[in-house]
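Mind looking over this structure? Questions follow.
Excluded from the complex is one protein chain; the other protein chains are retained at their positions.
Chains: A, B and C, in written order; residue numbering restarts at 1 for each.
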Amino acid sequence: MSSYTTNEMMSVAAARRLPDGAVCFVGIGLPSTAANLARLTHAPEAVLIYESGPIGAKPTVLPLSIGDGELAETADTVVPTSEIFRYWLQGGRIDVGFLGAAQIDRHANLNTTVIGPYDAPKTRLPGAGGAPEIAGSAKEVLIVMRQGKRAFVNQLDFVTSVGHMDGGDARARAGLPGKGPVAVITDLCIMEPDPVSRELTVVSIHPGVTREQIVEATGWPIRFAAQVGETVPPTTTELDALRALEERTAQAHGKTKGGE
Amino acid sequence: MSSYTTNEMMSVAAARRLPDGAVCFVGIGLPSTAANLARLTHAPEAVLIYESGPIGAKPTVLPLSIGDGELAETADTVVPTSEIFRYWLQGGRIDVGFLGAAQIDRHANLNTTVIGPYDAPKTRLPGAGGAPEIAGSAKEVLIVMRQGKRAFVNQLDFVTSVGHMDGGDARARAGLPGKGPVAVITDLCIMEPDPVSRELTVVSIHPGVTREQIVEATGWPIRFAAQVGETVPPTTTELDALRALEERTAQAHGKTKGGE
Amino acid sequence: MAELCSLREAVSQLIHDGDTVAMEGFTHLIPHAAGHEVIRQGKRDLSLVRMTPDLVYDQLIGSGAAKSLRFSWGGNPGVGSLHRLRDAVEKGWPHKLDIREHSHADMANAYVAGASGLPFAVLRGYTGSDLPKHNDHIRFIQCPYTGETLATTPAVRPDVTVIHAQQADRQGNVLLWGILGVQKEAALAAKRLIVTVEEIVDKLEAAPNACILPKWVISAVCHVPGGAFPSYAQGYNERDNRFYLAWDAISRDREAFTAWIQRHVRDTADFAEFRRVYAESSQLAEAA
Partner (left out) sequence: MAELCSLREAVSQLIHDGDTVAMEGFTHLIPHAAGHEVIRQGKRDLSLVRMTPDLVYDQLIGSGAAKSLRFSWGGNPGVGSLHRLRDAVEKGWPHKLDIREHSHADMANAYVAGASGLPFAVLRGYTGSDLPKHNDHIRFIQCPYTGETLATTPAVRPDVTVIHAQQADRQGNVLLWGILGVQKEAALAAKRLIVTVEEIVDKLEAAPNACILPKWVISAVCHVPGGAFPSYAQGYNERDNRFYLAWDAISRDREAFTAWIQRHVRDTADFAEFRRVYAESSQLAEAA
């Protein structure tokens, strides 16, 4: 029996990837949890930017929406949303874009638009939001999402935001300014793009998870790195910070957690 | 003997053309004097916008520069200069652009760039500033300048900002959004563009000025309207307001008046 | 020039069937009261625009007021899907909804272009995305200096923009603060502008460089305290997160939705009555 949940492992592992002092464009939901956990643990100087306008937000509870008052009140300043996308993201000021998605493929391309055909959708998802340009312009991208066959698919129904396109140097050839996804953190493992093919490759497996579980939860024949490590389990400090954050959040918002 | 100067007549006549409630983009110098005189007399609801950023400036003394603190302190708000040109001028929010110039031609095109050839100038003037786009985008344009042969020329050395281009419907054909210059107010008279040819035509002569003086002070064969009126001399109210304004300004700034 | 009037008058006189309408608000200051009044007055065939259509657009769409939607993210923030939007897109209920889908960066730039009197905006966007394949309004041009390929999008120029703000003075000048979203741009891009406000004050105590909309860009100012509910107005009230959760259940079912709109919007005289009726029904629901 582990003393933490797989979701907790995921949030902690994702948080660890945010360097202290990094300027981070934060998506709502799991990315926001991870980015704030990082800020409350090893990365107190991380600068969190939300697309609604807050720059340098330091929320004490997780925002339920991308425009919670808490974000504005704790920020260094709040600028118009148009400025966020123009001067700060497109202007090349973002070190890390922190994203989630409904679907991902082996090259870390993302779908948040539609399941099924676009014109006759099986499920209509919320849509692009800020993701296409975060994926393009942030210096690098971190992705956090739960792993499963419906999410980690062989073929995306729709490419909303690019990862490494069809792999190799496709991204650079397309003239995209940022490096693209550098890691995908799930509830089972951590993947990184292969340095040459840019195909996602498992580099670290969370404690207690088997290779078979990862294979089973992936819609393509997932590759494992030559050296696969075991993810360091959450430390007490990390776990305490995460649980305190989620408890404060639950008290502030009622039963719900920060969502999409 | 008149009890007012020709410059005072000019400022008063120019001020009268600004309708109450009009949103006015104000050039520094003579236009600023006229616009503020209007605001202090018949047009208390005129909204003065300066290119440095103040919207709704209500200075008690004339600004010496386009960015005097007085403008910011008395404004409804102050926005970035980039916003002034983008959202307010180009966005079509300006009723009246109030301009001066070094040279003007018969179609009210303006030169503020250079006397002589551009690459070997006889006199280098300050340049375009906001004028080309004010002349293009303001719903209408008022021009105020002292009349003389070196200023009212047959051929501009350089077209900085358009009036009615080469006349007729040239402006509309060029796709310019605004109506262009609707009046030129000088120290001698008031001119308006002919409704068809758009050539400047004297419509009102200031008291005590002769047609010969106007002809002599114009570098092209100036036309007079079929009905030429006499400009109403400055009223006591107008003159008192103008003199009080200039006295307050002189006290605040020393000997100098608001310049270019 | 801003006229202080009731929201009923403003919507009646300024929003016409077939108009392009933007009701903006980025989680903060969402003009819910105005959205309800549009439903109450039975406006039809609206071309809706909004970066983040949320509950109020779900209500407009479910009520049959919308012909089309230009947007970049349509969800119930913090909860999940917009069921009325999905039902319209997936099943064409209550009728077909034409959607034109962009990204946030695109929409933000499109509002900036609208406010700037330009017909289009240029952005670094969409490379590798499928969105341009399904939206022929997203196009590409070459930079005349570097030859780089950049995306373009048509400016948003609404017939009417509606926003909610914290304060207006008695002349109709409006002040807003906190999360500003794209409201200023949406306001200045529009032909007509309706602003609902929390409070009318004698004088706006605005900081230098505050976000002010002068009275002469506003068509109507309407005093509607709490008019952003269940969204919030910083300094005045808080977001009602329970409403967003409750909406998920209400909006999942066509009949439940229709009954809710009838009782809470169509059968109420104004937003104040809606708030009373909603308070009663939600107390009953909690007691049950």
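Just so it is clear, contacts are C-beta pairs under 8 Å (C-beta built on N, C-alpha and C of every residue); 3 or more make two chains touch, one makes a residue touch a chain.
The shown structure was predicted, so the numbers you read here are calculated from the model rather than taken from an experiment.
Only one residue from B:T5, B:S82 or B:T237 touches the chain missing from this view: B:S82. Interface note for the absent chain: among C:L150, C:I250 or C:V265, the touching residue is C:L150. Of the candidate positions B:S11, B:T33, B:Q147 or B:T160, contact with the unshown chain belongs to B:T160. Seen from chain B, the chain kept out of the figure touches residues 28, 51-54, 64-69, 71-73, 78-82, 84-86, 89-90, 109, 113, 118-119, 121, 123-124, 126-133, 136-137, 158-162, 165, 171, 174-177, 253-254, 256, 258-260. Seen from chain A, the chain kept out of the figure touches residues 21, 23, 47, 55-56, 72, 76-79, 86-87, 90-93, 137, 177.
Listed here are the chain C residues that touch the chain not shown: 117-120, 122-124, 137, 139, 141, 143-146, 148, 150, 152, 154, 177-178, 180, 207-211, 234.
Everything that follows uses one rule, which is that only the chains that are shown with their structure count from here on.
If you sketch which chains touch which, the chains link end to end in a single open path, with no loop closing it. A simple rule picks the central chain: find each chain's mean C-alpha point, then take the one closest to the mean of all protein C-alpha atoms, which gives C. A separation of 41 Å divides the Cα centre of chain B from that of chain C. One simple way to say how far apart two chains are is to compare their mean CA positions; for chain A and chain B this gives 57 Å. Looking at chain C, residues 112, 184-185 sit in touch with two or more other chains.
Residue positions of chain B touching 2 or more other chains: none.
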